[in-house]
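Notes for the one structure printed next.
Some chains omitted; the rest stay in position.
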């Protein structure tokens, strides 16, 4: 078995002079608390604080970054990793899944999955051997043993990870019971906030849209008979979320189109939607209007709006039939923001308190559209690279693409967007290291003074995300 | 107050070996004259040679790079920077604007605005303190004092900046009085040339197009009653510009589409345009034909054609209502050249003396479209990164994207495209440094011999722009 060690200078630039600067910057931010304003860890974990059942359910099953590569490059079936199994795995099944991970460890070379797991194994679970066929059982069983220890319960990890704020992502109809439980628990000192995610409710051509709308009406105690009552229901549910700590709403549709339609047209389209007779193209149009109205609501209630359009969901239909959504078969497409967001930005882009954070998996928009837009509109912030591009090289490309015309002040701060709880520290660590590497490059090339770089490095993980997400 | 110094190796590569090479290359070009074949400095400044009135009117008001970041990241209103005020500012207003710049200096970290101002302050005005709340008045007042000195009049600066050629951008109907005045002034030894910019006259659906066309006819002494007479008017105005030194025409439309329509169709569309009944889509079609005919005229009169399409102008409608055009709320969109330019390139791309310089803010076309096109067509040159991407990292990306398939010989040389007169030296300095950094990388990796790199570095700021712009 080969030893596993984490080099203190990992991800820092190879040039010795630049590395020295980067290390000095990184030391300033290394131990600072984690602000995670968007993610997918279940609030229940922290509310209930139950021990994690087994290594696979905690580390493999929910992590589609890992699943997808094992599926594509190693021929593994997702069931073997616990996906779709519907519950914790027994020790044998969990151990078998770990063998699949470790035996195929080479497929992760150079990927962030390697970086994340090496850190999770080493720093969270104290593993000191590199994953491989011969170390699989040892790694699995060590983790399994640790999980029985109270120090590995969710709340203990939350504290050990130095998490200051953690956001979940929630259905507008959710009663947010776990969030309420946490709020009412005097022993809980952390901050877990819900996020309002109304995507499905804004797609009138969905086959389940009328059911969803009825549910929304019930949750909001509003009889949704027309567009104004729909909007009122949205307003109430947003208020409910805000009451329980929410600071943002999250939106992902097939594109970023916004529209301000006339009242009469909206009434007609909404009536057709309620009647179940709306066409697909009219549905797109109505959704563009509804999305725009989420911005109007945001101006009123102050919730930050995050947007990450342009993904072909469930690209592999047999996978989605077999396992449902969110198993890793979503694939980005190109995206357009300059024209699409114009109605929203033109109306609200400089409004007091309006914050719109735009994420993309299409890197071409960083220098072409997002930096120029964020360099003009006060409310627009460029989201950090996430999902598919939340790794070392892409984060570096992001800084190199947006800094010229949006500086640091119009960027969101890092977003981990993860279901993989234990990987939260390393994901933020990677981002901090790369930001320090980027800043160190500016200093080494005499483009920025060291004191300016130091202030910026700290701001990017403290004041900046707090300002952008109103924390 | 912190000291302000410019490191001699700024923007050169951090790796010590590569930096040594880069420095050696940069020394060859550091002091060479500036060729600026496209920009927006008013010819009147040089013709009249009046002292600049105040620091803000000279350095802040016309510079939308600075305005837009102060607007978006610091909440400044453009009026506070003198925009739309319609004249020079009094000392207090000018000082207040400088305070806004200096107090918010941190928003420019890592942006070219920081680089440019640091150099302008240090090298042009002898400032030795870093901008900040506490140094704002000192910086402002030092500059104000300098501006009263004859050494800071436009012509003195022109000489001190070692400008060899400076192009302005002008309306086709302009009498170019300032250019004529300069030509007739025996004490003026510089070279300021006009540029023919007919955009508005090629957009028949514009509400002011018929007025513009009448004005064009008057200026050209042609009765514009049909397309041939329109073309004749264009021909005459181009000749007028050429007579007064113009070497190029400049074109920016919503896309790069060119068309060669049939004569009858053109006659019909043009008649509708004159009648004020042309539709928007017919207007686009006619514009594509008219743009193509500008290339036909270029083959005849030898004026170089520059093209920089694909910007959503006046994206923020309230800003354009309040301040008019060109305040910084223009935002790029993606662009397509391979198909769009085919009619023009197929007809004129290899014609004797036809030069087309294409600029883009959509970096994706560099390796995909522009380098392959310029690698085939003799008349096509790839414009340097400008406007939104005229900064260190983007210039480096440009060289890395186009050199493989278009070499250096098919690139335009640097274009500063600026209204900020005092920033011309530093903008060229940045470009020279980055080109030397790129060349040094090639030498360090043994991809180019040192003598080849040295020749190339010099050519890029001397023979290359002269060849491309026929200077």
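We call the chains A and B, going by the order they appear; numbering starts again at 1 in every chain.
Basically, a residue touches a chain if its C-beta (ideal position, glycine included) is under 8 Å from a C-beta of that chain, and two chains touch if they have at least 3 such contacts.
None of these values were measured; they are calculated from a predicted model.
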(message) Beyond the 2 chains sitting in the coordinates, how many copies does the whole assembly comprise in total?
(response) 3
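Keep in mind that, in the parts below, only the chains that are shown with their structure count from here on.
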(message) Between chain A and chain B, how many degrees of rotation does a Cα superposition need? Round to steps of 5.
(response) 120
(request) Round to the nearest whole Å and give the separation of the Cα centres of chain A and chain B. (result) 40
(request) State the interface residues of chain B toward chain A in the complex, per the touch definition above. (result) 2, 6-7, 9-16, 68-69, 71-73, 75, 106-112, 114-115, 130, 312, 315-319, 328-334, 361-364, 388-389, 391-394, 397
(request) Enumerate the contact residues on chain A facing chain B in the complex. (result) 13, 15, 17-18, 336, 338-339, 342, 345-346, 349-350, 364, 367-369, 371-378, 380, 400-401, 403-410, 441-442, 444-449, 451-452, 455-456
